[in-house]
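Single-structure report; data block below.
With one protein chain removed, the remaining protein chains of the complex are shown where they sit.
Entry: chain A
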Amino acid sequence: MIRVAAVGDIHLGPDGAGTLRPAFETLPDCADLLLLAGDLTRHGTVEEAEVVAGEVAGLDVPVVAVLGNHDYQSDQEAAVAAALERAGVTVLEKDGVTLQVGGVRVGVAGTKGFGGGFAGRSGGEFGEPEMKEFIRYTRRCADGLRGALEMLAEAGCAVRIALTHYSPVPDTLAGEPLEIYPFLGSYLLAEAVDAAGADLAVHGHAHMGAEHGMTSEGVRVRNVAQPVLGRAFAVYHLPVHAAESDGQAADGDRASVAGRPAGVR
């Protein structure tokens, strides 16, 4: 069994330093890894990222993150990611990482993701260039997620987790206004998860949403936005299945698919 702790939307700034650290220090007793599902800062500045880094630095569990839309607000997302990486956080965007947890190879595939809406009520690549690029950007995120999950399967991961900021399913948006669902997630992310397979999908972004959901193929989805959880993080116990193949990846390796052609889908 793998113990996965997760939280998103912690929105830390200088005034939030130290608020989560006491709870995070309990992680080695209750979790094998910590996932951060984006919107870690308020405005996406390096100063704020260093506050986040201070909350997780030196924890005795690996920390894997994706960024969220707030982390892009100041156009410093690369510097924000670098500040987190300096504290030992693995920041994923259209790539994945393998971790060794008590003899079990665990893979996490991540992308921020983006919006567009859900099947039957979604935007399409049609009309103005801005509209087409909106959906194409989401599609690139979804393609990257799918490619990373597939690479983690090839690497022999017995447990695979999809980590996004935007939601792959509408279930976990229940409580949000229906009118803004297209800005909260996209079915393309769920399609990628179902195509490649995963044991769990974790996201944030929807503060007024619900914790529990599921994709069409039965992959459990959890909205771990801190306002939804009402606590510092959630912990999910995942059963371990036999690995699908004997991969050769060394643990901690990144499985980047950023350069893959879009035809992966």
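Just so we're on the same page, a residue touches a chain if its C-beta (ideal position, glycine included) is under 8 Å from a C-beta of that chain, and two chains touch if they have at least 3 such contacts; residues count from 1.
Methods note: contacts and distances are computed from a predicted model.
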item	value
Absent chain [UniProt protein name; select from "Spermidine/putrescine transport system permease protein", "protein-glutamate methylesterase", "NADH-quinone oxidoreductase subunit F" or "BON domain-containing protein"]	"BON domain-containing protein"
Interface residues of chain A (partner: the chain not displayed)	3, 9-12, 15-16, 19-20, 22-23, 26, 30, 42-43, 70, 73, 177, 199-200, 207-208, 220, 226-227, 229-239
